[in-house]
Each structure stands twice: as structure tokens, then as C-alpha cells.
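Heads up, one of the protein chains got dropped from this complex, but the rest are sitting where they should.
For clarity, chains are labelled A, B, C and D in written order, and residue numbers in each chain start from 1.
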Amino acid sequence: MTKEERIDNIKRISGTDVRKCMKCGKCSGRCPAFKEMDIKPHQFVTMLAKGKIDELLESKAIWNCFSCMACVERCPRGVAPAAVIEAVRDTVVRMQGKNGLKAEEIPPIVDELIPQQLLVSAYRKYNK
Amino acid sequence: MQRIGVFICWCGSNIAATVDVKKVAETIKNEPGVVYSENYQYMCSENGQQLIKQAIKEHNLTGIVVGACSPRMHEATFRKAAEEAGLNPYMVEIANIREHCSWIHKDMDEATEKAVILVRTAIAKVKLNAPLQAGESPVIKRALVIGGGIAGIQAALDIADAGFEVDIVEKNATIGGRMAQLDKTFPTLDCSACILTPKMVDCAQHEKIDILSYSEVEEVKGFVGNFNVKIRRKARYVDETKCTGCKICMEKCPSKKGLNTFNMGLNPRPAIHIPFAQAIPNVAVIDPEQCIKLKTGKCGICQKFCGVGAIDYEQKDTFIDREYGAIVVATGFKPIALDNFNEYGYSDNKDVITSLELERLMNAAGPTDGVLLRPSDGKHPKVITFIQCVGSRDTSGCGKPYCSKICCMYTAKHAMLIREKYPDTEVHVFYIDVRTPGKNYDEFYRRAVEQYGVDYIKGMVGKVYNENGKLMVQGSNLIDNEQITIESDLVVLATAIEPEPSVRKVATLLTASIDTNNFLTESHAKLRPVESPTAGVYLAGVCQGPKDIPETVSQASACAAKVIGLLAKDKLKTNPCVAMADENMCNGCSQCANVCAYGAITYVEKEFRLGGGKTEVRRVASVNPAVCQGCGACTVTCPSGAMDLKGFSSKQIMSEVEAICKM
Amino acid sequence: MQDVTTEKKEFTPNIVAFCCNWCSYAGADLAGSSRLSYPANVKIIRVPCSCRVNPTFVLKAFQQGADGVILCGCHPGDCHYVTGNYYTRRRMALLFNFLNYMGIEKERTRVEWVSAAEGQKFSAVMNDFVKTVTELGENKRLTDLRVKEGE
Amino acid sequence: MLKIAKERLNELYAKISESMGLFIPIKKGGEVNYHVWGEGKEVSLETLKTVKSPKNMFFPQTENMMKFKTEGKNIEILEAGIRKQGDELKPFVAFGVKACDYKAIEVLDKVFLAEPVDTFYQARRNATTIVTLACSKPEESCFCGVFGIDATNPQGDVSTWLDEKYLYWQANTEKGETLTSLASELFEKGGETEVEAQKTSTKAVLAQLPFANLDLSRFKPENLNELFDDTRWEEMSEACLGCGTCTFVCPTCQCFDIRDFKTNDGVIRYRCWDSCMYSDFTLMAHGNSRTTQMQRFRQRFMHKLVYYPSQNDGLYSCVGCGRCVNKCPQNLNIVKVIKTLGGKKND
Partner (left out) sequence: MKDVELKMLERAKALLESGEVARVIGWKKGEFIYDPAPASFETVDELKDFVYNWFCGANLSKYLIQASKKEGKTAVFLKPCDTYSFNQLVKEHRVKRENIHVIAVECLGKFDVAKIKAQGVSSIVDVEVQNKEVKVKSFGGETVLNKPEILLTKCETCQKTHQVKDEEIILHDRPERDVNRFAEVEKLEAMTPDERFAFWREQLQKCIRCNACRNVCPACSCVKCVFDNPASGIAAKANDDKFEEQLFHIIRAFHVAGRCTDCGECSRVCPQNIPLHLLNRKFIKDIDGLYGEYQAGETDEGKTPLTSYTENDIEPTDAVNGEAK
């Protein structure tokens, strides 16, 4: 996969239009993991827009994001920074090959109220 | 018998280079009905027009076709020429052989052939043209201004100064509008009341202006020059003619716990009240929801104390009908509700306030007599944080997609005034962009930063929460790429503004169109910005789009100029290409009226003769030519074909179709 | 000018285009002044608004031997007459669907929104429409044979 | 008398079609009407009443009369109707015409072939050989007998009878003989007994029909004014929609309108059926002279039962085919008129 394809792929997975961002920073304004993140939520959006994905793929922030969706909730433009972070994380995981979580390791009782995306991303994060 | 003249223009080489103009003129000579066909270099020139005029006279032409550029270019020119030669101007048709032919085709044979067809098509149409006369309708020399804010006041004053009668209909008990609530105005920082109240007084004293406060428009009939408006005068339970504004009733009223809406609900007010000291008219009004007498029948204290007997609990809404030639809509705005923005904690924290509330808190006539005290405990706030773009530029569905335009400037104003009055106060402003186009505007904003040391933070607030009595404002600082939390005493939200909701009803009454944000639509965004698409209806102020006071006032004056221009005429010439119903065929089914965007169609009962001396009364459509704009929507809706459009009749268009298909 | 001997009767469709005065006719003017060409067999009839176009006109055009009919108006929401093209949109959606139901080729009819600024679009639309109709061939299903008698 | 087996009828049709046009009741789109025969067409001789009557063959619903060619300012008359390029009209056969419809042609002849002769109609009539077909299963809406028509024994160039097995064939005229000779090899002799038997049994049915005893005695020229002024027209016509169904299915209605149609290079002048039931019938400068539906309704029946007979030696221009009885959307018809205004024989 070329870099361009990868950029497109991340954009596609995230399902968000990064050009809609007006750079207000509200996402980072409320991010509970802000301090731990080397690249901030708003930067994920702008950097993806600029195609700077090498840094993103290297970033530690993707493992620090709680996927709490506060940024998605707050964004006045309907951009979803968490989805971008998730897409980057997803890409990184895919690049690592097959070491995903096994089905039998999934806890038998899962709280229905937990967002699906949070669960999925949690599996990815803690399964390295 | 038709005598058609055809004039083919070369347009220099614009047409002649690709269309064999001589051949076109020659071929067309053989068309039935054509008695004259000529070509010339520039038909639109003085000489060209002379040629046309001469031919009309010499050959007794009954209709002419000019094969030239787009009718959007010179139709008016040739119509005028025809009229000067004694031919009805609507007996002119243009065949567009430049934009639609010579300029887009390269092959001469092909272009020439097409030009012939286009000219034939125009001939086919002109043969069915009928001489049309522009109609006339009288103009009632009186204007209605809906809304008594600064926009309405300015428009009314300008119109009245030109010598025309104006009525201002204001739904509140006083005129003055939002501007009356403001403390100072940017960028000059003059006191809002100081510049507004004299204008309000001018209105009240102007012999040509009639202020109908506490009133609403109920019904609008008629059309440009001839509007018929029904106005509801709401019961204020106080006789306007008797009340002297002495305020004794306000003192004595036992029901004092109402929200003072003028002060944005920041302090209480009695059930009977005068909205504010400089109210015009300076007459009390009773809030029926709050008044003990009106709710329970017991009390009547104000009546007892009123020295002039102005109190009348029996008062009912009354209606008046007035006629107007023009209507100005100036219904203004309100800040949006913040229900969708829990993150700013507006409803949970008394000390999170909107900018308009801050205006009242800083106003000398406000609840705190102009001393900035925070609502929760009446203490001086030491740290104040402003948040901009609250609900503006929001496409997530929670707020408004547009920029509210005024917030950047008033936030700078607030920040500056606070720093000036209370230098020990720390002021922070979270902003996304600072937008300050306008004379002395950016200078003003920079002054706040450079002279008054206001802390502008590029970034947005994610949450405001209360921790141990402090308002914690957590947001991003994008320049430093950090997340910060500011411990504040007061948080001020630059809340987005939206059109006053009552504008929807007004727009419906006026058949004026409204956009998805409830702003009234102007006739043309650039060239007719103060006119609504409904003739005779003009737009001033924020009802048309966000704008500040100077812009509002300019627009109001522009409206006034338009209104004066209209009212100065005794009669209006109307577009003769309007719909017309053939009474003999009309079924009276009302389908046409359903699609008319202008309300131009009404129905009348008419008696028709049947055979054998019998008559029948039928309901038939009647088009008001002064209101009809000539779109033709009705003609297609009419199943019987009773409705037709002059100048673009069904027969004309069908004969054009025939001519085109005849190859 | 042209070599007459090579003239082979190739099918060139006859297209009637109804354009509203305020947007699409102006768009066609712009296409002209920008010298954006489209086939000469497109002939434009100026109407005040696309809502002036009666289904009868469309059928009349087909009767008289037109091979394709296209309506152009202001973009929905931009109608000079506020709501005219909204009605056009409904009427033509239903009419075209109905013609299709009667077995008349749906490609012969079209509605396009062309603003006064879209000269480019006007030209592109016309080129595309002519191409589509040319591929379809002559209108045989909705024509009055009498009009072509004696040809 | 000749006969031909039903299975061989197709051969007969094919044979006739070789040299002549053959119009015959054919089922198309679910309805039976006269159409030109062709291989594979579904012929339905058994159908008692075609929707449209055979008058269509001589007096088509629309017919071009002439063409004008225009070029520039010149007008040229190109052709006049039937006599296209000076050709004689190709002879054709009208096959399966019932007795009532055959009688109707006589009614039409008196109109179109009287001076001034309608040459379009005449050319078609001359070119036709009419093969009639006797009815064997008349229906309750039939009342041809009232007008003296014998449904079991129709006239025409050839008369035929149909039973389960055979079509019986009897040439009556020279034209008929010529037609017979075209396909002589297909016929065999015989059938007189079967035909007679059929006549007898059908006549018995005819006598039983509900309308067999309609009394026409009051419809005489001398009663014209009285009938015209009868007050009951109003109630009789009340439900009339003013559609033209009755006139268009009627075998004797003969009104037409002449109109122009603009073509690419000229004008076609054509005529088409018209109906006195229409408000735009015989438009004059001031409009239709009959302004109410009652007047139009009255006109139609007065014409059938009074005006026409008064000019044609008592020949009614109704033949009792009963099409209008079956087809009127609101169940109005000439029988109801006859019963209301006429006498009541045996009733």
C-alpha cells in the first residue's frame, strides 16, 4: 500500500470528513487524556488532512485515547477526531499482522451500554 | 393579416463570421407573413434602430423579429425602438443567434441553418403575440414598519422625514428593541441609550409616525402599493391615552416576582410595569400571567392608586385595519436557547451568563445599577472568561451553521470595558477566529489586546464545571498546543443569534420567502439586498441576516429610500406579462392559487349566461396583475387551460415547438 | 465549403430545450459568451420559469418529431419566482416516470438545474444529452406519423 | 348452397387475402373488432356484437381528405383523400356482417350516396364485397326484429350461416359469385337443411327476446312536434354524461367533423367522427346550437326515430343492434326512450 492509499484508507475507515474541521480545538479542550497524548486530538484531524500520517502511525497517543467520544460529542462541525484516532490505531494493528484477540477471551458478560467502538478498540489496545 | 419585419444583426463579426446573415435574411423573406427582411452590421446602434423604426413605419409592420444577441441584452432596446415607431413594444421578439448560435458553432452551414430555424421560431411566436399594455395601480402613500427596534425606528424616521405617513407595529410594550438593552456600542463605545433614545423620542413626536406598540400583524391582503393589513392591538389593561407613566402602580403592585424580561430575567419586576425608564410609549402594561386581579379576580390595587383611572382590567384585544403602499420588515433577533450546550453549564451555574445578560449587568439602568456583580453572590468577579462562537458556525445540528457576525466585536468591547472599569480583573477570551472586518474594527480588537491586556486564547472550551464554588473552564490553547483550565468567577457566552421566531408568521402573511435558518430572503443577494421577492416588501436588520448596528441602520435607510421611491409614485406600472384566467373556462378549483407564491389569485362568484335564457353562478379565478410576477406555475396546474400567461402563452410556446421541430 | 458528396444521412437528433429566463437561459448565454460549444441541434425556447412548462409542451415536441426534450431551470431553492422549480421538479418526476411506464424511453426526457453562472455545465449537459439521445436513435414511440408525411 | 368446414376457414381467409383485403371480427387486446385478417390473428365469428360496428370500413373514424403542401409563401394541393396517386381503391371483403349491421349500411348509403355523393364513402362501398353472417345466438339486448330485420337470413353479396361444424355459403350477387370463385376448391355443396333448421330455432329465440315487442307506432313524422316537446326528455337525459359512446358504437351514426392538422411541411385536412352528444358538436360562430345535454340527447333519438324516417320513407335509422344498450356507461339507451315515449304493444 502506498502512502497515498494508506491516507485514503484511514480517511475511509474513519468515515469522517477532515476538511470540515475549522480548527477550533474544542476536541482537545475537553479531552481527558490530553496530557498523555503526544499528538493531540485536533492534531490528528489536521495532520491527517495534511497527509502527515507517518507521525500519526508512530504516535503513542493512539494507545492513550480512551475512546470516550467526548471530542466527537463536542465537535461543532460533525468531525469525529476519535474516529480518526481509531482509524490510525486500526491501521497500525493491521500492519502488525495477526495477533488479535481470540473470541474465547471476550468476557462472557459485556455491558450493553458500553459503546461498541470502545470495546473493539479496547481489545485492540490490550492485545499486543 | 400579419406583416412581420425581420432584422438580422451581424454584430460586427460576432454573428456574421459564423452565420451567413445575408442568406438568413434572404431565406426568411419567403416565410409566410414576412413582408420585410434586412440585415445590418449593428442593429442595436442608433442607425440600426433607425432602420427598424423606418421599416416599421414604411411597411406598416405589425410585429418584428430581431435576430441578434440574447434578449437579456437588448430586448429592452428594441422594444423601445418599436414603441417609438408606434408599434406596441410587446410585438417584438428576439431570435438569439449570437450566444445560442454563432458563438457556439463553428461550421457556417450548420450555424446558418440553425439561425434560420431560430428566426422562424421567433416569427412563429411573434405571430401570436398580442399588444400588451403595462397596467397601472395606485399607490397608498403610507408605509408599515413591522418591528420597532433600531432598524424599524431608522426606517420609519427616514420615511416620515420624506413626508410619508408611517406606522410602526411593535409586539412589545415599547419600541427600542435589542439596542435598548445594550450598554455601550462598538467601536466607539458610546452609550447605546444615549444614541437610541433620542431617536425613539423623535419617533414618538413625529407627526407622520404612529407607534402601535404591544401590537401584532394579523393578516395581510393586497399587493405592492395596496396592502391591506389587519393589526391586533393586544390588551395591555392600561388605557394608553390616560396613563401618564407616573409609575405609582409599579410601586403599589403586590405581585412583584415576575421576571424582568428587559433585564434578561436577572431581576424581578411587578405585574404592572413600564419596561424601562425611557420606554416609548411611556405607558404601563399588565402581564396577565402575573397579575393577581386578572388571575384570581381579587386585588385591583393598581386601579385604586392610579390617579388618572387608566387601569382597565376588562380591556380586550382589538383589531384595526389599515392600508399601506409598502411594508418594511424589521423583526430583529434573539439569542438562541442554550439547551443543546450542556458543556458550558449555562443552566447549572448562575455565573455562566450570555453576553446580552452581561450587557444588562454592566448597564447603569440594569439590575446592578451598572456595577459588575456576579449573579450568584453579588460579588465582584476577579477572573472572567469569555467563550466565543457558542452555537455559531455549528453544523452538528446543535447550533447554527452561520457566523453570528457581531460576537467578536462585542466580546472585545466587553473585555475592554471590564478591564477599564476594573483593572484588577483578569479577562480571558477563547476564540476560534477573530473576525473584525469594518472601519476601525480590527483596531478596536487590537486595542483590547494591546492596550487593555485581554488574554486571547486560540482554542475552544470543552467543559465548564463548578469545583468548590469556582467555575473551571477547561479548553485548548492551540497555539501552545496545551490543554488549560482557567479558574473563573464569571463565564460569558457569546451566544449565537437567530431571527426572532415571530418572523415565520410575518413571512407567511407577506408571502415573503424564508431560508433554512429563518432569515428572510432578499430578492438578489448583491443587487437587491433590501427587497424581498414579494414586491413592496423590504427587509431591514437582522431579520435578513446577522448584522451589527451600523449595518442595520444603513440597511434601514436603504429600505426607507426604496419605500420613498415607491411611495413617491402616484401609480405603479405593472409587468404586462402576467397570468390571466379565462373566466369562461375556469372551474374555480383553486389549484392555481395553491401554487401561486405571491397570492395573486383570488376567486369571485360570477354569473354566466347559459343557453335558453338561463344563467349560472360560478366561482372563477381572478389574477391581480399588479401582484402576479408572471412565472406561469398556475398555467400548468390549471387542468382546463383557463389560466394562461401573457407574452408566454401556451399557444405561443407550442408554435415555437412546432417551428423548431419543422426541419 | 463542405464536401457535399460525403454527406451521409447520419442520425442527428432534434432536441428542444426549455430554459428559464433567469438562470438557465442566462447559463446558455454564458456558454455562448464563453464559446463553449454544443451541438447545433439543440434549440432553446425561453420561458419565464421552468414551472411554465406544461407536460403538453413536452408531448407536443415529441409529436412534432423532437427526439429529446430537456427542461432547465434554476437550482431548487434559487428560483427567481421563489417556488416555481419545486413544482417543476414534482411534475416532471411524475411525468417522466409515467412516460417510462408507457414504454417511452426514459432517456429522452431530462430536467437539469443550471444557474446563470454555469455556462460550463450548460454546455456539458447539452453535449451529454445529445449523445444519449443519438445513441437511442429516432423517437418513434411518441411521434405523430402525420407530421413526417411526405418527407 | 355451399359449405366449408370450420377448420378450413383459415384457408378461405388466406385465399381471399391473396387478392383482396379481408376485414373480419378479430380479437385484439381482449376486444373483438373488425381488423384486416392476417396469419395468426384470432378471428372470432362467434362474437355477436363487435364493439365498433362495421361502418368503420366505409366511413372510418378518421380519414384524410386532402393535403396542402406549403413552402415559403406557396401553397400546393397535393392529393385528395382516397384517390391517392389516381389508383383505384384495392377491393376488400367485409366478412361476418350481421343482419342489423348490414341494414345499417343501407341507412348510411341513403346519406352518403345521395346527392351530393360522398366520394370517399362511395369508393369504399364500391370496392367492398359484403359477406353477411346470420345470427344464431341473439341476446337480450337485440331488437332488430322491431325494425323488420330478419337476423336469421341476412342479405349482402354473400350470406353465410355458421354452426358447430360448417360455415354455409350462399352467393347472392355477381360480386358474391366472384368471391366464391376465388376459393371454389375449398367449398363443397349442401347445407340447405341445416340452415333451415337453424333459422327456425333462432326465430323461436328471437320471438322470446324481451325487446321483441317494442312499439314504434308513435314515432311518425306527424307526431314530430308533440314528441319534440315531450316533457319527459328532461328526466330521460338526466343521467346522460354527454360522452359519445353510443354514437361511436352505433352502426348508423354518421356525423363527422372536418379538421386540419399541421404537418412539418403543410396541412392535412381530415374528417373524423363527431357526436351530437358533444358540447362542441357543429360549432358555429355562436357556439353549439344545442346548449343543454337534454337538447343533444333529444336530437340523437329524434333523429334516429323521427327525422331520418321522415326523410327516408319511414326507414328508421336504428337497426336494433343493441350496442348502445350494452355500452352506455349509465345504462341509458334507445330502448328506454322508445318505451317511455312510444306506445305499449302487448304490455
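The rule is simple: contacts are C-beta pairs under 8 Å (C-beta built on N, C-alpha and C of every residue); 3 or more make two chains touch, one makes a residue touch a chain.
Not measured: the values here are computed from a predicted model.
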| item | value |
| --- | --- |
| Visible contact partners (per top-of-document touch definition) of the missing chain | B, C, D |
| Chain not shown: contacting residue from C:Q63, C:S115 or C:T134 | C:Q63 |
| Of C:N41, C:T83 or C:S115, the one touching the omitted chain in the full complex | C:T83 |
| Footprint left on chain B by the chain that the document does not show | 516, 584-591, 594-595, 603, 616-619, 637, 639-642, 650-651, 654-655 |
| Interface with the undisplayed chain - residues on chain C | 55-56, 59-60, 62-63, 76-77, 83, 86-87, 89-106, 109-111, 141-146 |
| Chain D, residues in touch with the chain not shown (by the definition above) | 28-31, 33, 51-52, 61-62, 139-140, 208, 210-211, 235, 238-239, 241-245, 247-249, 257, 259, 261, 270, 272-275, 278-280, 325-327, 329-332, 335-336, 339 |
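Going forward, only the chains that are shown with their structure count from here on.
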| item | value |
| --- | --- |
| Chain located farthest away, centre of chain C as origin (C-alpha) | A |
| Between B-C and B-D, the pair joined by more C-beta contacts | B-C |
| Whole-Å separation of chain centres (CA-atom averages), chain B against chain C | 35 |
| For chain C, residues that touch 2 or more chains besides their own | 64-65, 147 |
| Overlap residues in chain B, where contacts from two or more other chains coincide | 658, 661-663 |
| Residues of chain B defined as touching chain A within the complex | 343, 389, 393-399, 432-433, 458-463, 474-478, 481, 483 |
| Touch list for chain B against partner chain C, complex | 70-72, 96, 98-101, 103-111, 113-114, 117-118, 121, 513, 521, 533, 577, 595, 597, 629-633, 635-637, 645, 648, 650, 653-654, 656-658, 660-663 |
| In the complex with chain B, residue positions of chain A that touch it | 20, 22-31, 34-35, 40, 42-43, 70, 74-78 |
